[in-house]
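Left out: one protein chain. Kept in place: all the others.
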Amino acid sequence: MKPERLLIAALLAVAAVLIVLPLFAEKFYVQLFAKNLILAILAMSLDLLIGYAGLVSFGHAAFYGVAGYALALFAPQNHAANFWTSFPLAVGASAVLALAIGFFVLRTHGIYFIMVTLAFAQMLFSLFFDTKIAGGSDGIYIDVRPVARIGDWQPFDLDNFVHVYYLALFFLALVYVLLRTVLRSPFGRVLAGIRVNERRMRSLGYATFRYKLVCFVIAGAIAGVAGYLAAVQFGVVNPEMLGWHLSASVMMMVILGGMGTLLGPALGAAIWMLLELGFQGLPQAGGTDLGKHWQLFMGGFIVLATLFLPRGIAGIAGMLRRPRETPHE
Amino acid sequence: MRPAAQCRRFCFVDFHTFLIQLLNGVQYGLLLFLVSSGLTLVFGIMGVINIAHGSFYMIGAYLAWSLAGALGSFWIALPVGIVLTAAFGFLLEMLLVRKLYARDHLYQVLLTYGLMLVFEETRSILWGDDVRGVQIPQLLSASIALTDTLSYPVYRLWISAVCLLVAALMYWVMQKTRVGMMIRAGVFNREMAQSLGIDMHLLSRMVFAAGITLAGLAGMIAAPTSAVFPGMGNQVLILCFVVIVIGGMGSVKGAMVASLLIGLVDTFGKVVHLEIGGLKLLPELSSMAVYILMAAILLWRPEGIFGRKA
Partner (left out) sequence: MTKQYFDRREFLKTTAAGAFVAGAGAALPSLAFAQGARIKVGLMLPYTGTFAPLGVAIENGFRLALTESGGKFGGREIEFSKVDDESEPSKATDNVNRLVNRDKVDVVIGTVHSGVAAGMIRVTREAGVLHMIPNAGLSQATGVLCAPNIIRTSFSNWQPGYGMGVALSKRKNVKNVVTIAWRYAAGEESVKGFKDGYLKGGGAIAKELWLPFPNVEFQALLTEIASGKPDAVYAFFAGGGAAKFLKDYAQAGLNKSIPLVGPGFLTDGVLEAVGGAAQGVETSLHYADDLNFKRDKEFRLAYAKTYKLQPDVYAVQGYDTGLLLAAGLKAVNGDVSRKKELIAAMEKITVNSPRGNWHLSKAHNPVQDMYLRKVVGVENKYGGVAVKALDDDPSVMAQCKMG
């Protein structure tokens, strides 16, 4: 029982720090952590696809960006939208889009699946980047943030960066609980079976396409939650939120943290952001500004991590203690 | 000939312009074929998806710029660049790519994505981030007058000629030589080819080197007409993926057909006016045209036009 107690204690400690953070941290850092929490939500949603259903989606950021754009397009120019209507709308938009795209892409498998998810995400990217639907390459701004009012009651103020932080934290916890429940349910078991051997599941009578589609939609909706929060946080939405660079970064977060675990990707998101900040803060060396070229180190790190840490950070333990195969696969 | 102002719906101003746009589209498609053929071959033979493929297009362009500057002549820079790229591809395969064969696609995607970042930033350190230009070689700098207002640069015709030549060369190698036969066998079934005594390791290395050299060559010859800038690899990579999805993985024939289709759709999408029910579709949504084409092909044949069913 002791290791479990240790784990729970550690998790509680982390949770406690996260809860009291805004009380002693500066605005810049509270916002940074909030950004981190939002990315963690996104990473967890991708883990559902990659780690649990075995669907390597390279275009997952599209559902994140679409929710942001839905808010930006839905919100009137000069006064606030209502959180209680705009939030379901944005998440719903992501879910519907996931349904539509999933309908196409889940017909393919393996490498084709990876490529078509990328291509569809690019299509959406080009829709927002090249056309006038929403500000094009400049992105669009949400000048007045949504208001969370029902009648006279306003539970939180989205203009307050501390409230936004807690909202992100709340949703992270909520999404975690939701995913845990879903994955422990019979639905979750079928997904696991599909990941291991889809043909076998089909021969057992399961309509695997439908299960995969539902999973795809759930993941898309959760990504939409993250996208809405991201749009609210800085009040700006741009096509990069749908871009494949973001999709690739989120994939790395999932791998880093350890895919197929729920909190792993959240940890991966934190590590990723730390790495980014760390590399960006590198000093000058021999006339070259190393910090400016932080992506070089990120890229190098990705190459090394995929070569030597296929199980993510959590895999280090496995390699250090005993070089025996973990039963994950 | 109707003046442009009167052209409202799906229409062309005149036959001449149609032909010239056709030429534009084919030229664009041929260049795209040159880049994407390498990617589809590499995947067909080695089962490896290379996200860094677009970087070689970019590296080719920057090589053309720096070598032409250093060596003083575009014509010398070309063969030197080709040799350098091929050697680099050989090395890269030996050191890193071969580790990917046993891994599943997720890791291939991530590792090659990481490589792409490394290449981009190394290029940034070595050659900077500014937009560069390469002078069109004197020999090809003329323009042929096609109409009383429009001339067509000879250089662009030369690019198309080079692409066609390479395509013909590839066809000859694949269909008429022993190496080609081995490649085709490898694409069909890697294990069986290996067990028949074909050295798949060496073959893979050669194919990989050839694949990225094709991309690099495309970058080099395109450099004088398109600007040499940091994001050029990214743009072309996504298009390569679309080519492969439409044409079918591992099929060079498919890559040619798909590239030409994409070149034409993209070019005409930019200039044709299409309105349906008051909704302005073209040219406003021209950049989506290619993806819509891809979606349509996916509905019809998920494995691509010339792809094999999974």
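The letters A and B name the chains in turn, as written, and every chain counts its residues from 1.
Note that a contact is a pair of C-beta atoms (placed from the backbone, for glycine too) under 8 Å apart; a residue touches a chain by one contact, two chains touch by 3 or more.
In this text the structure is predicted, and so the values were computed from the model without any measurement.
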Tell me which residue among A:G220, A:P239 or A:G299 touches the hidden chain in the full complex. A:P239
Touch with the omitted chain, as defined above, among A:L263, A:L290 or A:L307: A:L263
Which residues does subunit A use to touch the chain missing from this display? 3-4, 6-7, 10-11, 13-14, 17, 24-29, 31, 33, 129-130, 132, 135-139, 141, 143, 234-236, 238-241, 258, 261, 263-264, 267, 270-271, 274, 292, 313-314, 316-318, 321, 326-327
Residues of subunit B in contact with the chain not shown: 3-5, 13-14, 16-17, 20-21, 24-25, 28, 124, 128-131, 133, 143, 145, 147-153, 156, 226-227, 229-230, 267, 270-271, 283, 287
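One rule holds in what follows: only the chains that are shown with their structure count from here on.
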Contact residues on subunit A for subunit B in the complex? 50, 56, 58, 104, 107-112, 114-116, 118-120, 122-123, 126-127, 129-132, 244, 248, 251-252, 255, 288, 293, 295-296, 298-303, 305-307, 310
So in the complex, the part of subunit B that touches subunit A is made up of which residues? 43, 47, 49, 96, 99, 103, 105-107, 109-111, 113-122, 124-125, 238, 241-242, 244-245, 249, 284-288, 291-292, 294-295, 298-299, 302-303, 310
